[in-house]
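Let me begin by presenting the structure, written as structure tokens, before commenting on it.
As you look at this complex, bear in mind that one protein chain is not there, while each of the others sits in place.
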Amino acid sequence: MKGVLEATKLSRRYGRFWALRDVDLELKAGEAVALLGANGAGKSTLLTTLATLARPTRGRIEIMGHDPGKGAARVRAHMGYVAHHTLLDDALSARENLAYYAALFGLDDIDRRVHQRLSEVGLERRAEDRVEGFSRGMRQRLSLARALLHDPSLLILDEPFTGLDAPGCRDLADRLREERAQGTSIILATHQLERVLPWCDRVVILHRGRKVEESPASTYDSIGWAGHLSEIAADHSTPEGVRT
Amino acid sequence: MNTTNRILLALSALGMVAIFAMVFLILPDDRAQGFVQKIFYLHVPCAWVSFLAFTVTAFRGLRYLMTKDLGHDRAAAASAEIGVLFVSLALITGSLWGRPIWGIWWTWDLRLTTTFVLWLLYVAYLILRRAIGDRERRAQLSAVTGLISFVDVIIVYFANRVKATQHPAPVIGGGEDSGLPGLFLFTLLLGVFTMTVFYTLLLRTRTEMAAIEDDIEDLWLAHS
Partner (left out) sequence: MKAFWGIVGAVLARDVRAEWRRKDIFTTIVMFGLLTVVVFVFSFDPSRHAREEVVPGTLWTAFFFAGILGLNRSAARDSQDDLVSGLITSPADRGALYFGKLLAHLVFMLVGEAVILPLVVVWFDLGARHLTPSFFALLALGTLGYLAVGTVFAVVGQKTRLREVMLPVLLLPVLTPLLLACVEGTTIVMTPDTMEGFGAWIKLLVGFDVIFLVTGFLLYGFVLED
């Protein structure tokens, strides 16, 4: 199967701090991978680097066979990104926000696409309302609709469940599961592994910027994973464990 | 210190001694302006080096944008630091010269204004560098700023040319009777040469130092 994403020895330094060190990662078409790790483990850095928002300090990335350092536009046209922030303009309505992004992506048939994505996330009746009146859950759904507008082959999500209530999380997880079923590759960072375990292929655990574990999702159970994560953190905080 | 730097150091030291010998011992005083005119042999080389330094900053910035090689950024930054030093010297020596000749320390004429704006632009460039912590981001944004500043200096020059000027007309190629007698021209060219060599030495040393600073930071990071 063809690789959607291939990262080799990826490192990123911010000022005087290595946020990411020598991470290898591979994603095949249609796969879903969950990134796990404590705050500051490097999950966001890995995702922003993959999303072409930050250049790697060292290492290589290849997405859909392209090097983002050379042909970034081609990579971006195939990639959807859901960040901490919504990337939405508060003063614009749901529909206006999506139409704006559709134009930035140079899409045709904008009205139909926007309408379709809005109804998929259950926001068609709020289409003309400004985003400033939306709840966190509605914003997150709209943000997902934005990321899916151009039918990306790769979806990158940075803690999409943060701030959502239980039904909100369930709805979002169902939406992602459907996308995955339609063949979209997904990589997401989360603190709520139980939401994604049922449909993820692999789990990658980061600790202090390094990849410390990568296993099939089936090896984790939806209750015991949190304890496992603490064990990893304890193992690697010994001086030998972090020494380069 | 490597061989090239030794040679550059020796050349600039010899050149400086030679200039001072010419100025104090050999050249006669200027008929109209007297001894004070001889600051010219320091003033013009400093001004020349400051423009050269900022051209190098812009060029290395452009190279950084093309290659993303941080070595270019270090050289661009070093050149800007040295440039600020020389442009300050040019402004001070010019002021010292202007006071007895024009009767004023400062006037807003063509070359003075251009030089002062040059100083402002590159001080802003250095402030920008200090305000960004991340190495790659600093390199990229500084490169853009260096390029814009460089383009701007050229426009500033033309803008001021539209206004009248009271600065002495160019002594070389400025008109029929503007040529310098051989010995004077020799001293001027010697000054320009010496200062350029000295600039090259400073640039090389400062760039090497910046590379070492980065290496130290990397080592410190690798073991933290």
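For the reader, a short list of remarks on this structure follows.
Letters A and B mark the chains as written, and numbering starts fresh at 1 in each.
Simple rule for what comes next: a residue touches a chain if its C-beta (ideal position, glycine included) is under 8 Å from a C-beta of that chain, and two chains touch if they have at least 3 such contacts.
These numbers come from a predicted model, not from an experiment.
Considering the whole complex, the residue from B:93, B:115 or B:140 that touches the absent chain is B:140. Checked against the hidden chain, the listed residues B:10, B:26 or B:120 yield one contact partner: B:120. Within the full complex, the residue among B:37, B:93, B:149 or B:200 touching the omitted chain is B:149. Set against the missing chain, the residues A:106, A:167 or A:183 yield one that touches it, A:106.
By the touch definition given at the top, chain A reaches the unshown chain through residues 51-53, 55, 72-74, 76-77, 79, 81, 83-92, 96, 99-101, 103-106, 130, 146. Mapped onto chain B, contacts with the missing chain fall at residues 65, 113, 117, 120-121, 124, 127-128, 131-133, 136-137, 140-141, 143-145, 147-149, 151-152, 155-156, 158-160, 162-163.
By our rule, only the chains that are shown with their structure count from here on.
With each centre defined as the average position of its C-alpha atoms, the distance from chain A to chain B rounds to 49 Å.
Within the complex formed with chain A, the residues of chain B that make contact are 68, 133-136, 217, 220-223. Of all residues in chain A, those touching chain B in their complex are 13-18, 55, 57, 244.
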